[in-house]
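Before I ask anything, here is the structure I am working with.
Yeah, one chain of the complex is gone here, protein chain that is, but the others are all in their spots.
A and B are the chain letters, set down in written order, and residue numbers restart from 1 in every chain.
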Amino acid sequence: MGVVALKPGYEDQVEIRDRLENFHGNQLVYLHWEEHLMFCAALAFPFPPDMPFGAIIGEIIPTFYGMHPDFEKIDWGQVRWTVDGKEITPDPEKSLADNGVRHKSLIRFWTPGLTGVNGVPTV
Amino acid sequence: MTQLVSLTLQDTGEGRQIVEAIKQDNPGVDSLEMPGAIKLDRPDSLIVKRETVSEKLGRDWDPQEIHLTMVSMAGNLDEDDDYFALSWNR
Partner (left out) sequence: MAAKKKLGLKQRYNLMTRGLDWETSYQPMDKVFPEATFEGIKIKDWDKWQDPFRLTMDSYWKFQAEKERKLYAVLDSFAQNNGQLGLSDPRYVNTVKLFLTGVSPLEYQAHRGFAHAGRQMPGVGPRIAAQMQSLDELRHAQTQIHTISHYNKYFDGLHEFRHMHDRVWYLSVPKSFFDDARTSGPFEYMIAIGFAFEYVLTNLLFVPFMSGAAYNGDLATVTFGFSAQSDESRHMTLGIEVIKFLLEQDPDNLPIVQKWVDKWFWRGYKVLTLVAMMMDYMLPKRIMSWKEAWEIYFTQAGGALFEDLARYGIRPPKYADVATAECDHVAHQNWSIFYQYTHAAAFHTWLPNSEEMDWLSEKYPESFDKHYRPRYEQWARMEADGNRFYNNALPQLCTTCQIPMGYTEPGDPTTIAFRTSEHKGDIYHFCSDGCKDIFDGEPEKYSQSWLPVHQIFQGNCGGADVEDVLKWYNMNLGADNLDQNVSPDQELWDEWQRQRAAVSSVAAE
């Protein structure tokens, strides 16, 4: 079905509000720690596409998830990652872009053996 | 499934008299009392009669005055000089 609009040619005048160019050199990236739902939703960030993936592990995650009581127990070698639904093994030296993270990508990670607090994934 | 019609009135002096009239004219009506409001439910239909409400209030009551007391309703409405009625399957 076509566009229902009062104004002819409406669809050609649409300005997509969140296109990459509007973020001043950054791209939007969402990050989510699975089975730790005391963090209510995935987190949103503006990251430069050439930022190394390692910065997510080394700086971003400790800053924003570090207050979780089990945070120190994470074994980073065991962590499972997906980007937009595809399993990846991130190369920390390479950029977000080279790891397949594009504008508005969602990165989810699972920490085997760690589920919420006392095994309750909603905490 | 039973189709309930419903009328919610403010729990005020006048509201309580209208509720009394409705209970008298609508056998089987159910009421749920909440703080500040009374919800009346009945399968299929419910009627508010001018005559009965006027009797309860001791003055002539125009069914359109229900606007001053009504909080909510469910059902198809039929309104005339002498009654205010709700029903499904009209």
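We take it that a residue touches a chain if its C-beta (ideal position, glycine included) is under 8 Å from a C-beta of that chain, and two chains touch if they have at least 3 such contacts.
Computed from a prediction, not measured in an experiment: that's the story for all the values here.
Trainee: Which listed residue (A:Glu11, A:Asp75 or A:Asp91) would be found touching the missing chain in the intact complex?
Mentor: A:Glu11
Trainee: Which residues does subunit A use to touch the chain missing from this display?
Mentor: 3-6, 10-11, 14-19, 22-24, 26, 28, 30, 32, 34-35, 37-46, 63-64, 67, 69, 84, 102-106, 108, 116-118, 120-123
Trainee: Residue by residue, what part of subunit B touches the chain that was omitted?
Mentor: Residues of subunit B in touch with the missing chain: 1-6, 8, 10, 32, 34-37, 39, 60, 64-65, 67-81, 88-89.
To be clear about the criterion, only the chains that are shown with their structure count from here on.
Trainee: Can you work out the whole-Å distance between the CA centroids of subunit A and subunit B?
Mentor: 55
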